[in-house]
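Sending over a structure as structure tokens; questions will come in a sec.
Note that one protein chain is taken out, while the other chains of the complex remain in position.
== chain A ==
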Amino acid sequence: MEAVSRPVTAELPIGSDADLSRVRQRVRQAATDLGFGLAQQTKVVTAASELARNTLVHGGGGLMEMTSLDDGHRRGLRLSFVDHGPGIRDVELALTDGYTSGGGLGLGLGGARRLMQHFTIDTTPGQGTTVTVEAWEQGVPTARRGTP
């Protein structure tokens, strides 16, 4: 079942904490527009906040690409967080809860993986990191509201 993806619908810079705030708001809007329920919206926005902050703090800044998806049955949202920072040498270690190379809690990467339905890391030491996550409509089917 191949997901049909439309072209990237938005590209947002990640260079400051104000950008993190904008990322959260745009992802919230997209999740709402796709008809995600409140619980799922909250998970997706939280995961986006974690990954965008990693892009900023560990990756030295970058951007987020947002794409809406449709596999014919459900709608989804793909988010890619792209930086050209130092990369991650040991991805398994980075994903371990509690592991941090800075002063964090070490929950962001592992937490984002649990909060989303699909999670991949593409990283090369010295070149950068791209973390891509997807969330799909889930739960009981509800009538889609016709009003924007």
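The definition used in the following text is that a residue touches a chain if its C-beta (ideal position, glycine included) is under 8 Å from a C-beta of that chain, and two chains touch if they have at least 3 such contacts; residues count from 1.
As a convention for this text, contacts and distances are computed from a predicted model.
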Out of "STAS domain-containing protein", "Branched-chain amino acid ABC transporter permease", "Sulfopyruvate decarboxylase" or "CO/xanthine dehydrogenase FAD-binding subunit", which one is the UniProt protein name for the chain not included here? "STAS domain-containing protein"
Touching the absent chain in the whole complex: find that residue among A:Gly62, A:Gly76 or A:Gly108. A:Gly108
Residues from chain A at the interface with the omitted partner, ascending: 17-18, 20-22, 24-25, 28, 38-39, 41-43, 45-46, 49-50, 53, 97, 104-105, 107-108, 110-111, 114-115
